[in-house]
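Only a single protein chain was left out; the remaining protein chains are all shown in position.
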Amino acid sequence: MTDVRTETKAKARLVAELAPRLSNWDRWRPDDGLGLLNLVDERKRLEARDAIRGGLAISLGFELREGVPQPPGSGRINPQHLMTELPGDAPPDWDGPVFADDQLTMAVHAATHWDALSHCFHGGRMFGGIDAAEVTTKGAAHNDIVPAARRLVTRGVLADVAAHRGVEVLPPGHGIGAEELREVLDAQGVEVRPGDALLVRTGLLGATVRSGAWDEFTEHGNFFPNTPGIAADALPLLHELGVCAIACDNWAVEQLTGGAPLFPVHELALVYMGMLLGENFELDALAEACATTRRWEFFFAGQPLPIRGGVGGPVNPMAVL
Amino acid sequence: MTDVRTETKAKARLVAELAPRLSNWDRWRPDDGLGLLNLVDERKRLEARDAIRGGLAISLGFELREGVPQPPGSGRINPQHLMTELPGDAPPDWDGPVFADDQLTMAVHAATHWDALSHCFHGGRMFGGIDAAEVTTKGAAHNDIVPAARRLVTRGVLADVAAHRGVEVLPPGHGIGAEELREVLDAQGVEVRPGDALLVRTGLLGATVRSGAWDEFTEHGNFFPNTPGIAADALPLLHELGVCAIACDNWAVEQLTGGAPLFPVHELALVYMGMLLGENFELDALAEACATTRRWEFFFAGQPLPIRGGVGGPVNPMAVL
Amino acid sequence: MTDVRTETKAKARLVAELAPRLSNWDRWRPDDGLGLLNLVDERKRLEARDAIRGGLAISLGFELREGVPQPPGSGRINPQHLMTELPGDAPPDWDGPVFADDQLTMAVHAATHWDALSHCFHGGRMFGGIDAAEVTTKGAAHNDIVPAARRLVTRGVLADVAAHRGVEVLPPGHGIGAEELREVLDAQGVEVRPGDALLVRTGLLGATVRSGAWDEFTEHGNFFPNTPGIAADALPLLHELGVCAIACDNWAVEQLTGGAPLFPVHELALVYMGMLLGENFELDALAEACATTRRWEFFFAGQPLPIRGGVGGPVNPMAVL
Partner (left out) sequence: MTDVRTETKAKARLVAELAPRLSNWDRWRPDDGLGLLNLVDERKRLEARDAIRGGLAISLGFELREGVPQPPGSGRINPQHLMTELPGDAPPDWDGPVFADDQLTMAVHAATHWDALSHCFHGGRMFGGIDAAEVTTKGAAHNDIVPAARRLVTRGVLADVAAHRGVEVLPPGHGIGAEELREVLDAQGVEVRPGDALLVRTGLLGATVRSGAWDEFTEHGNFFPNTPGIAADALPLLHELGVCAIACDNWAVEQLTGGAPLFPVHELALVYMGMLLGENFELDALAEACATTRRWEFFFAGQPLPIRGGVGGPVNPMAVL
């Protein structure tokens, strides 16, 4: 209990210290809802275009199906796919057209998705200093996912941390800091530039799919996961590089250490930097293709569904190499 | 009543006549679920890349929100967005992290989506001759939307029929046939090549948004809509051109004439050709950009959500010019 | 606009005046969540038993089906019934058991339901003076529907106002006040006693079912309904009589006059009196049976589903005469 309090206080100090340095609240129009996506413009997309060499397209979206990836009690339901019309509905003598139709229900933050800038709050505020009370049962009146849905096509870079360390998956709770991130990017020989989307591979999602051990991967009951991810001290580097969005093959982008639920990366990235977080991205096939071509950059079509008021958005991101 | 029977028989004859000419059942592996997406390969995506000139990205996805686009009684529910966590949930003395979370329910074929090859049946079969009984409450065991989710990035071409005719929206029930389609493409000076996605603009969705008259746009109750769209006689041209997918700014891609619900384009395109149909695409902004640049080709990232067993898939398609 | 403000102020005065007279905040344990259901005890149910004479049972629940009773834009969805398993799923050679299974989604306050004591707030409080902030996305931490689910079997009395006035349905916006209510009860020769559930018939639901004019019956868009119901000045009489719950064959129990949405009956009954409100009860068949037997009392099994945290509860109430 003392530990939780100590950790919570340490986290609060860290956020208090970094927030002013990393804040983009006054950098653009406060209510355009774009945050760092302001760095993605037409010129940037020409850069993205030039990253296409062979034409290989790799989809990074986790298949939507029941049973994964949330275990029960997580408070987030898995995708549920129900049929509303079937060919078997037609009577024997029917000579009209025959269709099947379906319906999808899902927690927006299940499976592969972006957190919108209205997903996290700090000091009663969200990105741009907007009052948290702007998010009600009617959705987010500001900072919803729609601006990202209209804008998020840019150059993408993969930092394959697991491959760099020669492991299938990074250790539980491992934090990827600035130093390690820079080391991986240098070893890969890839440059990150303002407006890029950065994908960081921990190996976790693939390993979980192979083992089927979803319970250890995702939040449930009183258990809190212990997963590798981004450490808060990587954020100043991302700030400096101008990364517009970061996504990982894990549950929360940031490292989770199995103790108190602290989420400093969420608070700093979403609330102060205005940087989208992408979760449950499938990065194994992409990593393999990058390793083969020795190129870790690509065209990145990461536009989520345009949910009005959405504090996140499901997405099937596509990398084209 | 006689009219319906007469129309139904005429439609049946049309489908019976065209099906053998247009069928792709034996062209590829019958169970890869790709149909004409087999024409989309890496070389094709380099063509798509070369269509990017200025870097402008235009999202074609209709905003997901309640109340549109289905009226009640359509049997398809509109997107419903509910909040499962709010910043206001936190008690006054809470010093932990604060989040908002949400949930989405929608008819897969509401808003902007692709019909999968398992959406329509003819003679008890779907594309590749696969038994319609393969689609059950568990979803489509074959021909689901997943292959499209993994593949659908290609070159796109817009045929702006409404602009060509100088109208805001084509007349109710107007059928766009081979001749008119070729005329528009010629006038625009754009070539359609094998593996392209073809977007055809009727002006309907934009006009409906502006008028708010959703009841006239979409199916409901005993009313059957009377909307402009693709006529069956355009299909041989699409077959010849090698179009891999066709999408419109209307409810059903094909023309609906307010009488019997016939759907020959669905039967021929989905069941025999293996060609995806995209519905409720927002094409007005794209049309404007194409008119400005005098170029009607673009990079097209149209990958839907990968719903296992899905007989369709929601999508936020992105055109990059 | 002035009218709305004037009406709103008049309503506020009315509530301010009546609230102290009608309040039951200090009458029982403040957090038992029962309110006036405290009056329903074992002795009361013996009274209910003695009201059974012929054994006729009449169900008062509106059939759950799509399309009714909310029109689109109401913010409440109608019951949606989907099949999750069908006999047609079984393959031809299956010799195991064959089932059908289904799933239900509904706004809790659609169709026939009770409003829980946590459905309405006044001055930031709900019944018993409990803070409105106790109701979050996790549901109502106090005053949910569960206590009613465990208790609500009592003697019921029908006041058939429409029949008394010899009309199919009371006029739009008609308010049933204390005087009229007493007159109807007297004419019927039925006594209302402490702990009774009082059902009041306006004729509206039946008339709406027959006409199909749901749009005029229920809230939607900017339109606000104009429906007969209980007037606030009936509440002192109900207080005096000790009615534990009141239900009507209309949308909101209380009269709605098509102007400002005021809801004084909700505020007084739910927040101050702790009296459940039952809406969309089907009372026509019951009215007919009562008229035939010339007795307007019955055993009333009105227990809703026990939704933990529910601010209301669907119910299929049963009257046994």
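Letters A, B and C mark the chains as written, and numbering starts fresh at 1 in each.
The criterion applied here is as follows: a contact is a pair of C-beta atoms (placed from the backbone, for glycine too) under 8 Å apart; a residue touches a chain by one contact, two chains touch by 3 or more.
Keep in mind the model is a prediction, meaning the values are calculated, not measured.
Q: Sort by label and list the shown chains the missing chain touches.
A: Those shown chains that the absent chain touches are A, B, C.
Q: If I consider the whole complex, including the chain that's not displayed, which of C:Gly35, C:Gly206 or C:Pro314 touches that chain?
A: C:Pro314
Q: Out of C:Lys44, C:His174, C:Arg201 or C:Arg295, which is the one that touches the chain we can't see?
A: In the full complex, the listed residue that touches the missing chain is C:Lys44.
Q: Write down which of C:Trp25, C:Phe127 or C:Phe263 is the residue touching the left-out chain.
A: Residue touching the chain left out of view: C:Phe263.
Q: Contact with the hidden chain only, please: which chain C residues?
A: 8, 12, 41-46, 48-49, 52, 54-57, 59, 61-65, 75-77, 79, 81-88, 95-109, 118-122, 124, 132-133, 135-137, 139-140, 146, 149-151, 153, 260-263, 266-267, 299, 301, 303-312, 314-316, 318, 320
Q: List the residues of chain A that touch the chain left out of this view.
A: 66-67, 71-73, 75, 77-78, 80, 83-86, 88-89, 105, 133, 136-138
Q: So which bits of chain B touch the chain we can't see?
A: Counting over the whole complex, chain B touches the hidden chain at residues 82-84, 86, 88, 103, 137.
FYI, only the chains that are shown with their structure count from here on.
Q: Could you classify the connectivity of these chains, where an edge means two chains touch, as line, ring, star, complete or other?
A: Its topology is that of a complete graph.
Q: Can you work out the rotation angle that lays chain A over chain C using Cα coordinates, in steps of 5 degrees?
A: C-alpha superposition angle, chain A on chain C: 180 degrees.
Q: Any idea how many Å lie between the Cα centroids of chain A and chain C?
A: Chain centroid spacing, chain A to chain C, equals 45 Å.
Q: For chain A and chain B, what's the span in angstrom between their mean Cα positions?
A: For chain A versus chain B, the centre distance works out to 28 Å.
Q: What residues in chain A touch two or more of the other chains?
A: Residues 82-84, 86, 88, 103, 137 of chain A touch two or more partner chains.
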